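What you see is part of a larger complex, with each chain still in position.
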Amino acid sequence: MHDREDGARMYALIEELYPICRSITGDGVRDTLARIERQLPAPLVRSEVPSGTPVLDWTVPREWNIRDAWIADASGARVVDFHASNLHVVNYSVPVRARMSLAELRPHLHALPDHPDWIPYRTSYYAETWGFCLRQRQLDALPDGDYEVCIDATLAPGHLSYGQLVLPGESPDEVVLSTHVCHPSLCNDNLSSIAVATALARELAARPRRRWTYRFIFAPGTIGAIAWLAQHRDVVPRIRAGMTLTCLGSAHPFTYKQTLAADTEIDRAAALVLRDRDPADQVIAFFPYGYDERQYNSPGFRAPVGSLMRGRHGMFPEYHTSADDLGFVSPERLVESLAVVRSIVDVLEGNRRYRNLAPDGEPQLGKRGLYRATGGTAIPDLNLAMLWVLTLSDGKHGLLDIAERARLPFATIRVAADHLRDAGLLAEL
Amino acid sequence: MHDREDGARMYALIEELYPICRSITGDGVRDTLARIERQLPAPLVRSEVPSGTPVLDWTVPREWNIRDAWIADASGARVVDFHASNLHVVNYSVPVRARMSLAELRPHLHALPDHPDWIPYRTSYYAETWGFCLRQRQLDALPDGDYEVCIDATLAPGHLSYGQLVLPGESPDEVVLSTHVCHPSLCNDNLSSIAVATALARELAARPRRRWTYRFIFAPGTIGAIAWLAQHRDVVPRIRAGMTLTCLGSAHPFTYKQTLAADTEIDRAAALVLRDRDPADQVIAFFPYGYDERQYNSPGFRAPVGSLMRGRHGMFPEYHTSADDLGFVSPERLVESLAVVRSIVDVLEGNRRYRNLAPDGEPQLGKRGLYRATGGTAIPDLNLAMLWVLTLSDGKHGLLDIAERARLPFATIRVAADHLRDAGLLAEL
């Protein structure tokens, strides 16, 4: 069965990417892009933007790479070790090699008192500092005394890396699906979405026809999207719809975060799909915090890019901690997420507009074999869907409008429209 | 008292029409129209559309008339008999005369397992078949063996019949009230509405003036409305408001189903009347299933025709069964329904637009005898209504707008406007 294969393949990709120490620049991102590419039917277009390049209001920072990091006690034993978890180092820490007392070290140590067994994930991209993250229990157990600390990292001129896959469609207008690839060993955030996006790209590449052009962007958060925007100004006006994909592997209900405009096609497509899925799913309004939808929706671009997530950033306890591990995501949940994204894409693909060619009264569906024969009390959904499509196909309404108003699943409306079109009752506009 | 007379007369008409076997064509409809006409102050305009006439996307079918139908057991005893209830025959059955085993007969038998004492109502207008409807208890009691079946019906070139009464008003713009007359022995659906429409027609005919032209249509469902539309294309643009009237004799709360446009004058008038009546009453959105509002609202016509009902089709158990009998409707409920329809009509008649002739500040109502003299804490509704009419009579708002916003009954707003107009404070626009 397809779903099982899909789930296994997505989960395996997460397992493969989990150990890599990613950041907003560096070899971890390059390695990640290379492994994503192996899952795709076509090469990723890779971009390498040199440090110091001005991108919109920002500048591409120096590239960060790390080889080792540890804290050793007086006996020389490593009490904190980067090789046990790459979360142990504050991401983008400057190199350090020093001996200091616990008191001096303490301001550089981050832990979670409320979750004493979890390692927090911290970053310091734009302030030059260094630090370690560790379990509260580890921290509490450190005896006074001197410690040796080492962060064997380099922060040097290099590049910012991102990758893209573009699947051309009948229209040059684009659907953009964007995932951040800058987080280290965190599974839900955001290996889950990398896996879902990769699976969807595979699927769409295999389709005989695509109405829209699909662009998958795998880029570091914020600076990656900003670099992409700076280098693809010509593409932005062609963005018809888009989503950032985040945290799609956990068991939480789905949340779709609207574009700033709130009522664009992607907003309505996503809301429709969630409406018919689970009452716990929700649609929330845009706010200028979260993921790269912030950049796409900024005043200079106003691209209609929403965000699809399950766990919401900052709203599940495992967020940005070592508890966001391989056990926190599952093939089943990835398959559900893939299905939701696919359904949203299918609305965009299928949202056509027709004109009813027999607009005066209701056409006689029975004589065309499209209506149950014996009058009773109820009406099957497909028949009702046909009546809705006929009623609203006046040039002003597309199938998405009709599915919203009919409160019927989009797929039912689409099949109804296909039947009516095949019977010569509809012409596409 | 008026109401009692009205109720008795409406119920008596239902009693008179109940035994007749109606269908979408045939003598039952003609007989029904003739009996309706006797209650009216003017003749019904009768239309007879020949079988085979193309009407919009449809063709008028052959005319169906039935004289007798029965199932007899091996002993010759009639175990199902059309003369006991015309619901026993699937409406529009083709003629049949045959002998067959119970096993062969069974596919032609319809019953209701959940309501074993009720006979269902079934139709097969456009598929050539035949059948019988019977109580589940009857069906269960049939012994194996051979049966003689007879449906002595004719399905032959003839006509489709419908009738209309037009009451001219000051304006040629029309208010259309349409009832289906194709159901056999079912009281709520739709003899109740035939009775209410007839009573209202009598009332409106007696009024010294009518602002709008009123058109009462008594026609078979679907094909009747389609034939009417095909033959009255010129009338459609003059339809200012309309309702199909259905199932108005039972004890259910009222439901008004909106036009497709949802915010036309009839929608707002009906919503206003129900708002002030009973919290159990409701307004529901249009959907393209139900009664002939489907045809009126189709893309080629888009006539603002809603639907007023009490029991909603398919949503009360007695619907389309023999339990929808004379005991299921009552004079009291018919009187209530007549009052609601009359109130809606009164909103349409009274929804005038005025200009406040003393628009600067509040005119001094006291010096015109329109205001209570001593200041206290509360204000009578009529005074408040006058203040609302003065406030909103700026050329942009009619009395319906004002009643909606003031949350006061339309009648109060109308009386207030009359007082203000008589005092020279308002001019009609």
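As written, the chain order gives the labels A and B, with residue 1 at the start of each chain.
Just so we're on the same page, contacts are C-beta pairs under 8 Å (C-beta built on N, C-alpha and C of every residue); 3 or more make two chains touch, one makes a residue touch a chain.
Small disclaimer: the values here were computed from a predicted structure and weren't measured.
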Checklist entry - What number of copies does the complete complex in this structure file have, with 2 given? => result 3
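The working rule: only the chains that are shown with their structure count from here on.
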Checklist outcome for this item: Separation of the C-alpha centres, subunit A versus subunit B, in whole Å, is 53
Checklist entry - Which of the residues in subunit A end up touching subunit B in this complex? => result 356, 358-364, 366-367, 373-379, 384, 387-388, 390-394, 405-406
Checklist entry - Which residues of subunit B touch subunit A in their complex? => result 56-58, 90, 122-127, 129, 222, 225-226, 229-230, 260, 285, 287-289, 294-295, 297-302, 313-314, 319-320
